Structure formats: structure tokens, C-alpha cells
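Written below as C-alpha cells is the structure these notes are about.
All protein chains of the complex are present and in place, except for one that has been dropped.
Right, chain A next:
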Amino acid sequence: MSTINTGDIADGTVIDGVHYHQFDIVIVGAGGAGMRAAIEAGPHAKTAVISKLYPTRSHTGAAQGGMAAALANVEDDNWEWHTYDTVKGGDYLVDQDAAEILAKEAIDAVIDLENMGLPFNRTEDGKIDQRRFGGHTREHGKAPVRRACYAADRTGHMILQTLYQNCVKLGINFFNEFYVLDLVMTEVDGVEEPSGVVAYELATGELHVFQSKAIIFATGGFGKIFKTTSNAHTLTGDGVGIIWRKGLPLEDMEFFQFHPTGLAGLGILLSEAARGEGAILRNAEGERFMERYTPTLKDLAPRDIVARSMATEIREGRGAGPDKDYLFLDITHLEPAVIDEKLPDITEFARTYLGVEPYTEPVPVLPTAHYAMGGIPTNVEAEVLRNNTDVVKGLYAAGECACVSVHGSNRLGTNSLLDINVFGKRAGKSAVEYVKTAEFVPLPKDPAGGVKRILDMVRSGDGTERIAVIRKELQDSMDRNAQIFRTDESLEEVTQLIQKLRARYKNIQLHDKGKRFNTDLLEAVELGFLLDLAEVLVYSARSRKESRGGHMREDYPNRDDENFLVHTMAYLTGDPESEEAGDHIRLDWKPVVITNYPPMERKY
């Protein structure tokens, strides 16, 4: 393969209208995971962070409830209990070595943040305060434990701000409102190795190639494949989609978490912290129905179980409202002062968006698509896997876009803010180690060619199809067919729809033909990623003929450890335009790492 001479590239080089840059480490994404990696990498290597949003707009800022760590500041706790809860919460699909790292390093991760300036809520004696959250228990499930460190119901906001503040302090190099649309791979001795990324600059419409020795993906989730979601408009899974299109595997994509308490009709999240502080879920009859499903943990059972119980209540006719299609989150028994101190933002959401006063009225809620357990497979050093055992040299992933897997088939609340800190830091460290000895991989000639083709396809859009209509049809169908309850039939329905939408996608209409701030163009590109990711999710879900954690198959209602105690590894192997997903997607299975906790039935 012919390549560009690495020595010919200096910062600011322009070849054929494309700008070139060279960095030791490029981090894609400026949410919690990306900035935590940057803080580790910045002082030791020439580092750039590329983000489609200004860093402080990232969706980490929307996280509310808390970050888990067994500090034992307010009651007895230890990291081993935390490990166990994480493994059990994930319905035993968690890699137990990774969960142990997560729980152990949690303590330092919280202290790091405090030292960086994060304003945690405090106990009377000045220590970081902790509260309860779903699935976190003492002594292996005996009772809920206070493990979540928090800053009111703005923990994610404070984490994002604190990390950004420290990036400013360290003078980290940001490329804001740059959309990374491709990973550049170069063949070296018969193996494809990453040599850089290609980004589209929103302000100018120009393309930039960043050649780098190490690349860290930290692009967050992809909740926008669903209609009802707590995720931001911008969470379209670009990073995960880019990796997929390179033929690299995606792990456990069928596992998506539906959070029990989204504002009914809107999907805006009301944190589990509400239930941690004592809120109760009730049906139309006012009954505390969770007592029937999980007598020990009740409303604080893990999310998959609570969401399923809620869906069951509605199906059996106990939903509230004229159409009996929502339930209530009741905090009227809490003192207004406590609500104001501990849950100010979420109560404000209920007032603003539903016109409900949570002091005195129960708040209508419904499950909302919240978190991708699956994603880009990595090992515990955050290195991206190219198959079950080998890594892609110089490529790393961390945060919601990655799958380590510490969340298995169902993530526990507060374990993601933890994940982004622990594995964001590890990714940064691994990359720094790697670039100490690594050389630049030469760029192929015309590294931006792939992106130019995508943009040309979209730009030529003189068709008749509206981007928003295709996206809405996809999202509606995903909500109907691939949400809390799934069957082979429902999954087949959305598979077929995706094929049709792909054809229509080629016939889209683009209104904005300009170069500057062309968000019309980018929405079209993002839609391409949504279609790809929805398809892998559904394909993986059809093949997993069991129910586990966040994946509930009504036609296979039981967990089947005999056949499915394995991670799904999906590969794009052919032309996605082909009629049958089976023609272009191949599945493989990867063993789960089990150390101390043999799989058991999950009871709460």
C-alpha cells in the first residue's frame, strides 16, 4: 500500500484541501472518560482531545445520582461487597477480574476527584457523604448500603466541570466541534494498524486528519436509536459505529438498560437517587408494587428488574392515567427540605416539564432507554480487542462506548461514573506507556477518502426522504420491538424495517448545502451510525435465545447458563446493504471471566 511519508506532515500541513496534524495521543470524546484520559496523558505526551461538542456539553453532565466507591465513610463497607454486587447486578455476565479492578480502584478514583476540587456533599464531620442506590448492598445482599458518593443530584455535572477545570489547568489541547467520522488503518506486514482519525470541522466544513501513535475512543453511548431515552440528541454512537465499520468486533450489543424512572412521555431521567432517598414506586391503586417482586430490596432492586416489574404492572392493567400507561414515583412523604437539599434538579424537571409539584403530587414515570452495556470490547488495560484474544495495537476505548465488561448484562446505578473514571484513567496511562516506544504508523495516501465518500453520498442528497422521518421510524420501531420485552417476531420486524430504511437513506434530501455549521449534513451522517448500531443490537438480541439482565426474551424467559454464559462478539463481514443481516453480520462468543463468584440464581 502506498503511504504518506510521516516526515512530510507537520501541524498545519494542507494536502488537497485536507488539514493534517500530528499528535502522540488523540482522544476522541471530551466527556468524563475522554477528559479523565486526557488528564493522565496530557502531561506525558503530546495529546489532543477531539470532540463534537464543547467538553462541558457532554452528556456526563446529565448524570445525577452518584458514583460508587466503598469508602465506608458512613457505614461498614468494602470493595469485595461492591465487586459481588456488580457481578450479581450484571446477572453474571460481568468479567469478574474487571469488576474487582473497578471496585478496588473506585476508592482512589473518588479521592482523585475530590483532590481535583469536586465539591461532594459532606457528612457532619466533613467527610464525603454517601447514599443508597439500587443493587448496592452490604454482606452480599443482606441490605442496601450507602456507597454512592454524590453532589446533590448533579454528580455528573460536577464531575464534568471538575475534569474540564483540570484540563484547563493542564493546558490540554482541545479541538471542539470537530466530528470524528473515521478511523484510519494502514496495513503493516499484513496487519491493519490504526494510524489516525479523520474529523469534520463544524465551523468550516473542512476535513482534518490527525496522525497519531495512540488513539483513545471515548465517544459515549447511543441511546438515540430509541425514541424514549434519557440520552442527549448528540448520543448517536458515532465512535462505536466507526469501529464497527472497520470490521472490528462489538461486544454484548443486545444489552441495553432501560431506566425505570423517566418522566412519562419525555424520557428525561429522574435519578435512582430519589429511591435511594426513600421515594416509592406506586401503581394506579397506590400500591407499592415492588414489594411483590423483590421483597428484600423493594424499590432499590437493580434496574432491569424494576423496569420489567413496571412493564408488567402496566400490562396487567394497573397503570395510571386514562390509558393506564404510566406509573408513579412518590416522594410526597419526604421533607421538602430534604428534597431541596438532595434532589433539587430532578424535582425541578418534574415541575418544568410535567407541571407536577413533587412535594405534594406523585410524578408520572415510565422506563426510558438509558445505557449501553455493550460496545467496543477492551481488556482491563483499555486496549481494544480485534478478536477474543488479540488487541489492536495503539487503539484504546473507555467509558460508555467501551465494554470491558464491568456491567455484564445490566449495569448498577453509579457504576458508570465510576467506570469512566477508572477506565478513562487506565486508557490514558496505557496510551502513555505505549507511545514511549511506538512509532507513527504511516498514513495511507488519501486517508480522508472514506469520509469524503460518506459526505459526497449525503451531500448529493437530492432525494425525497427526510432525515427526521427515517430516524423517527427507526426509533419508534425500536421502542416497540426491541425495548424491555423482546421476541423473535418483534426483532424480525425491526430487522426488516432497518433494511427498508437503509434503502430510503440513500434517497435523502439535504437542505443545507453550505460549508459552515452544516448541522443538517451531520444529522444525516449520524443517522447512518444509528441504523448500523440498531441493526447490530437487534441481530445480537435475536441470537441470544435466553433472558438475562437487560435482555428479556419472552419466547425464552429463563437464563440459560448452559448455552449463553458467554459474551456476544459481532463482526461486520459483508455489505450492509445486502438483504439479510446474516449475510453481513457474523457472531462469535467470548468466554466470561469467572473468578470468585459462581453463577447463582439472582434473587433480591
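Everything below uses one rule, namely that a contact is a pair of C-beta atoms (placed from the backbone, for glycine too) under 8 Å apart; a residue touches a chain by one contact, two chains touch by 3 or more; residues count from 1.
Note that contacts and distances are computed from a predicted model.
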Task: Hidden chain of the complex, named as in its UniProt record, picked from "Fumarate reductase iron-sulfur subunit", "Cytochrome c oxidase subunit 2", "RsbT antagonist protein RsbS" or "4Fe-4S ferredoxin" - done: "Fumarate reductase iron-sulfur subunit"
Open item on the list: Considering the complete complex, identify which of A:N115, A:S460, A:N563 or A:N596 is in touch with the unshown chain.
Closed with: A:N115
Task: Chain not shown: contacting residue from A:H140, A:R466, A:K500 or A:K545 - done: A:R466
Open item on the list: One chain isn't shown here. Among A:I128, A:L281, A:A398 or A:A570, which residue touches it?
Closed with: A:I128
Open item on the list: Touch as defined at the start, partner being the missing chain; which of A:I225, A:I268 or A:I585 qualifies?
Closed with: A:I268
Task: Sole contact to the chain not displayed, among A:L354, A:L497 or A:L565 - done: A:L354
- [ ] By the contact definition given up top, give the residues of chain A that touch the hidden chain.
- [x] 53-54, 56-59, 61-62, 108, 110-112, 114-117, 119-128, 151-152, 154, 157-158, 161, 165-166, 168-169, 203, 232-234, 263-266, 268, 321-323, 325-326, 345, 349, 352-356, 361, 364, 466-469, 509-512, 514-520, 523
